[in-house]
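Below is one structure, written out as structure tokens, with a few remarks after it.
What you see is the complex with one protein chain gone and the rest in place.
On to chain A.
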Amino acid sequence: MAYDDFRGFLDTLRKEGQLLHIADEVMPEPDIAAAANAAPRLGGHAPALYFDHVKGFTDARIALNVHGSWANHALALGLPKETGTKEQVEEFIRRWDTFPVAPEWRGNPLWAENTLEGEDADIFRVLPLIRLNDGDGGFYIDKAAVVSKDPADPEHSGKQNVGIYRIEVKGRRTLAIQPVPMHDIAQHLHTAEERGEDLPVAITLGNEPVISIVASTPMEYDQNEYELAGALRGAPAPLSRAPLTGLPVPWGSEVVIEGVIEGRKREIEGPFGEFTGHYSGGRNMPVIRIDRISYRTDPIFEHLYLGMPWTEVDYLIAANTCVPLYKQLRRDFPEVQAVNAMYTHGLVVIVSTKKRYGGFAKAVGMRVLTTPHGLGYAATVIVVDEDVDPFDLPQVMWALSTKMNPAGDLVQIPNLSVLELAPQAITPGITDKLIIDATTPVAPDRRGTYGTQVRDLPETAEWLARLRKLTAAR
């Protein structure tokens, strides 16, 4: 089943016992961020949080941790909340096979109820903004989908982009945005700035949950996020045209902010506590001028806490980072069984694979580093045998414990690219990368004294399914 708006998903979370309404009065800081910081520590079934009694505000509504557990991620995809991680990734892969699914254009978008324009487009009048971490330079909007077009090919719907970027509130009508050079919007901005133009953008907040998932999926440049949303939803994504820019935006968003990234302008931004669990420093980054805000009556501000993992962002960019890597690896190496790139946006990637011959696992590891996502993220690749579940960390640790011999199994490649936020790089943007081959050597690689391995009993898989069903039915 598909959700057409954010509130529909909140209703499901509520019914499933996955939405915690905090009715007590709280301080805007530090209470709300601290609660969202704490929520994922409740485990794989952690709930979303909903605040509507915030000191000093008259009608603030703030939702956080909406994707912040495997249970909530499953519900976002319309799966039972008990669905395991590996199963969610497998289902994601199956649904991606139906990509592309064309969107459905709808009139009377929900966000068209109220409008602020020009000098009146004051973001503080619409959103109950709050700070997340102590060292953040200000209030951030970090779960909005930002829509832009390729200025050199504006009619190509594949080259349009929907992505989640960090956005700092710099003033009543001023925002800052971080377009990391590896991301599609940075290419749009580059083209606009070469021409001396501004880049029009629409920033949509409070989206149905699959929009947030596709907006944070590392798709290829000319793949359309809304067409992936259709595939994942099992129904076309409902869209409308944003009134000022004409950009395609979700029909059911709570808030749509329109304006431009001002061409060739940079201004001090940050720091911000990033997905790496470290602050970025202060940097000069692009500036957005707000020209129009459209919003539902009594809009809900969806926000996302991120800090030392795991936090909501780690759930949001887990399955959707694994799947494109899996698909790209399988094109060349059908032996690949599964890809787990869910630790800090795939800075570590774990791949299970069959081996064609000795040395093959290392080739798979090297291919990970040259995928589009690998160029910017994968810093360490762990390759395990086909019977090791890369989502089961005890099994991965077993493989490291018994199969990895540093003599020949550690491949260090100097000075490769990585996104500038990776804290381990000595020069930001450049790092050595590591492939760890934790597979059992096969001929002609004769190393180690491997006897016969203990394997799961043939009946174990059946019992696992049976036990899960019994546990869920308790």
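Everything that follows uses one rule, which is that a contact is a pair of C-beta atoms (placed from the backbone, for glycine too) under 8 Å apart; a residue touches a chain by one contact, two chains touch by 3 or more; residues count from 1.
The rule is short, and it goes like this: contacts and distances are computed from a predicted model.
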### Message
Looking at what's absent rather than what's present, what does UniProt name the missing chain, "Non-oxidative hydroxyarylic acid decarboxylases subunit D", "AAA family ATPase", "Urea ABC transporter permease subunit UrtB" or "Cobalamin B12-binding domain-containing protein"?
### Response
"Non-oxidative hydroxyarylic acid decarboxylases subunit D"
### Message
If I consider the whole complex, including the chain that's not displayed, which of A:Gly17, A:Gly246 or A:Gly281 touches that chain?
### Response
A:Gly281
### Query
Quick one: which of A:Val101, A:Val169, A:Ile213 or A:Ala399 touches the chain that's been left out?
A:Val169
### Summary
The listed residue (A:Gly8, A:Pro30, A:Pro154 or A:Pro309) that touches the chain absent from the view is A:Pro30
### Message
Out of A:Thr58, A:Asn108 or A:Thr297, which residue would touch the omitted chain in the full complex?
### Response
A:Thr58
### Summary
For chain A, residues touching the missing partner are 27-30, 55-59, 122, 124, 131, 134-135, 137-139, 152, 169-172, 178-181, 186-187, 189-191, 193-196, 264, 266-269, 271, 279, 281-286, 420, 428
